[in-house]
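The complex appears here without one of its protein chains, the remainder shown in place.
Chains here go by letter, A, B and C, matching the order in which they are written, and residues are numbered from 1 within each.
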Amino acid sequence: MLDTKKDFPLLKRKISGKDLVYLDSAATSQKPVQVIEAVKEYYENRNANVARSVHKLGEEATEAYENARKAVAKLINANSEKEIIFVRNATEAINLVAYSYFLPIAPSGGKIISTVMEHHSNIVPWQFINSHGMELEFLGIKKDFTLDTENLGRILSPETKLVTVTHASNVLGTVNDPKEISGMAHDNGSLVMLDAAQSVPHMQVDVQDTGCDFMAFSGHKMLGPTGTGILYAKEEHLESMEPFMYGGDMIKEVSLEGTTFNGIPWKFEAGTPNIAGAVGLHAAIDYLEKIGLEKIRRHEAELTEHALDEFSRLGGVEIYGPKNADKRGCVISFNVKGVHPHDVASLLDREGVAIRSGHACAQPLMKRLGVGAVARASGYLYNGKSDFDALVEGLKKVKRVFGV
Amino acid sequence: MLDTKKDFPLLKRKISGKDLVYLDSAATSQKPVQVIEAVKEYYENRNANVARSVHKLGEEATEAYENARKAVAKLINANSEKEIIFVRNATEAINLVAYSYFLPIAPSGGKIISTVMEHHSNIVPWQFINSHGMELEFLGIKKDFTLDTENLGRILSPETKLVTVTHASNVLGTVNDPKEISGMAHDNGSLVMLDAAQSVPHMQVDVQDTGCDFMAFSGHKMLGPTGTGILYAKEEHLESMEPFMYGGDMIKEVSLEGTTFNGIPWKFEAGTPNIAGAVGLHAAIDYLEKIGLEKIRRHEAELTEHALDEFSRLGGVEIYGPKNADKRGCVISFNVKGVHPHDVASLLDREGVAIRSGHACAQPLMKRLGVGAVARASGYLYNGKSDFDALVEGLKKVKRVFGV
Amino acid sequence: MLDMYAEEILERYKDPVNKGSIKNTAAEAHETNPLCGDSLDIYLKIEGGKISGAKFNGFGCAISQAAADILLDTVKGKNVKDVKMLSKGSFLSALGVSLSPARLKCALLSWHALMMALERAG
Partner (left out) sequence: MLDMYAEEILERYKDPVNKGSIKNTAAEAHETNPLCGDSLDIYLKIEGGKISGAKFNGFGCAISQAAADILLDTVKGKNVKDVKMLSKGSFLSALGVSLSPARLKCALLSWHALMMALERAG
């Protein structure tokens, strides 16, 4: 097991006098001192705008920013750093593709396939595109909480322009197989978008291997600063796409009569970017790579197995997600029978245990599961088995309080 | 004069062995230790996602984020914090208005008036709207580098839906009179957008007083973190506007069949926001208000007067902008006769003096001025007269090297 | 202030006295809190300008259920006019439970439903 808690200053906090047990990393991760210091160091020594300035400070800031882009490209094995666009969050990455690729072609029809296990961020942008003329259909899930890929074969049609799927579910923990999905979609002439917000932070993701055309993820969920998100897209798509936001830095030449746009990736980055955010993200990637994403994946699998074990021993807890720790991430959604998830979360909070409760930004999935809400505990490289033990102890208390 | 340099760690840096003289604040400002520490403190103690979580940490993060919004509302005297949308930068703020207010109505025609003194960020989004059906016209400038507001009266027509103007020019330093412009535009039934990227950091801006409907500015130019920008818009407009980005947090209820959106301001903030950025921006506002924006304005006016004085004594330097320090900001664009601005900037950089050179994201204005590029020195509250003296000494050297 | 999970609240949650429905009511209203999937129906019987009967039905957390039960206790027998004046703030202080901002919404679900029902009753 990894032992990294010491690198995360926030995890030393007390909540209501108890040691904090942070089990909400699927929402956002904590940051190691290496990331916090990198941001600070940037502001103290290298802060300047990146718009191709002639002065030394500006050159250093530009270099820091572009090096972060290279680090992201390397992490996911993109063909070139030109394929990496810095945005605010995974949501913006998906919207960028919706606006720049699909909005212009939406009026001429076609179909987009999403799934019922998506985060709202991979549903609502496509409803917007749907309102401009493209059809939208949702792939279901099976009894074992995995994607109904058999049905994908049936609903793919010559009309299908895009299949957009989460790599790992932020509710079920289910890890989908992008290779299988890309294979089917590409055979059908459809593009593939991967929502990798819950996978890139937790496992080695290789865009060549996944075969996706577009991939969105969040820096803030992978130890990086808030305000960082990434769109990966194949160079050919970025070249052909319309710009998204318009303004400084994304142009080549502006006149009152018209404008020519900058090359990729800058064509998609209008205005001053979150430079310190990129620098912090770079430090986060360095940190993750130093430990090794394989090791992180194994650490989390052990945590998951331990947690599922303890839960089953506890009894009276329903879990929504695959049973096999190898096939899922360390995101465990559950309900304590007879107790509302908000009450579960509030009572756990008094024990210092922070989990999420609610619809987890996946209302269609809630409906499919037949629940109003869930409690969700999610682990990361800084969590240990003891954190899940504290969770289970807390749940025992919940059950006592509610007499269930 | 103010004496705040000590609060800015970066200003202690050496460049090529010389003390750094930072005169590029119009591009982005340096950050005081108070802001750097606020960001750090947030990550060390309160970092969590803000999506209405039940746990204590999440509540604290939400409170910190929403308090930042209140601080912005108070700074510019908005009617309510609902009128404040957090975005990445001023450019995104302008694009949000273009996409959410004007794109839906563009096909039915009408006209937008911008000006030749705008930053690209206040031109290119409107060219995009223009390509969807609205006319676009540009107001000119007069010989004294001020806006040709007389002509605004002539070109305003019943067709005019929007007048969008910079409050302070990032090239000329010219400070426009938003009250006059709003008065004329509103009498004509047109909306007004103010690009306040170069004004809010440097003077007291009161949205009630300016009378604008929309206002865009950048947190990173006012001592705040990178990745922060603000859109102010009147509540009635925000209520009627379409959302911009779609996804988590901006929804009320999502089903596969359709979605209802959240109330303002959240309707316009999809996905995890730059929470640490907002916290840092709050600290920046506190810092600015503690010193007082009136004092900052006076400090900069003194700097400007001193600089213009020294420049005129130096000779051989052409200045593009009003001569009267009371009517302008501390942004001084110039050319040394016979020397290209890139060479000016490169040679100054060797003396530790950081200025910008190029088109300053205002190519149409360059064309209007009849130059290819300019050198630009811009000051802020942390600069002293000695910084401009160092600039002038550097310019003497430039003239010696080039024999002009 | 009561603790959120004080005996009284838990009792109310497990054994609400006003849970149920009323047929042919003067006013009904349905409220949901999408965040937590809670939903609540309020049924009112009104006679001579007075609330003569009140029931709620639905599903939610301890706070939302207990608050609904307590709310209906306090409004029964009261003049419609007076109940319409019951502000959020005074309901919350009458409730007397210390709540975090995120849980305020839960406590207010029934208040919103009640106000909507009264509006409909005219």
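Going forward, a contact is a pair of C-beta atoms (placed from the backbone, for glycine too) under 8 Å apart; a residue touches a chain by one contact, two chains touch by 3 or more.
As the structure is a computational prediction, the values presented were derived from the model and not from experiment.
Considering the entire complex, the omitted chain makes contact with A, B. Residue A:63 is the one among A:63, A:144, A:206 or A:242 that touches the chain missing from this view. Per the touch definition above, the residue from B:23, B:230, B:270 or B:347 contacting the chain not shown is B:347.
The residue touching the chain not shown here, chosen from A:74, A:142, A:252 or A:323, is A:252.
When the omitted chain is restored, the residue from B:73, B:373 or B:392 that touches it is B:373. As for the chain not pictured, it touches chain A at residues 52-54, 56, 58-59, 62-63, 252-253.
In the full complex, the hidden chain is touched by chain B at residues 339-343, 346-347, 357-359, 363, 366, 371-373, 401-403.
By definition in this document, only the chains that are shown with their structure count from here on.
In terms of the distance between Cα centroids, chain A is separated most widely from C. By count of C-beta pairs in contact, A-C exceeds the other of the chain pairs B-C and A-C.
We define each chain's centre as the mean of its Cα atoms; on that basis chain A and chain B are separated by 31 Å.
Put simply, the C-alpha centre of chain B and that of chain C have 48 angstrom between them.
Shown for chain B are the residues in touch with two or more other chains, namely 52-54, 56, 58, 253. Residue numbers of chain C whose C-beta contacts span two or more other chains: 34-35, 100, 103.
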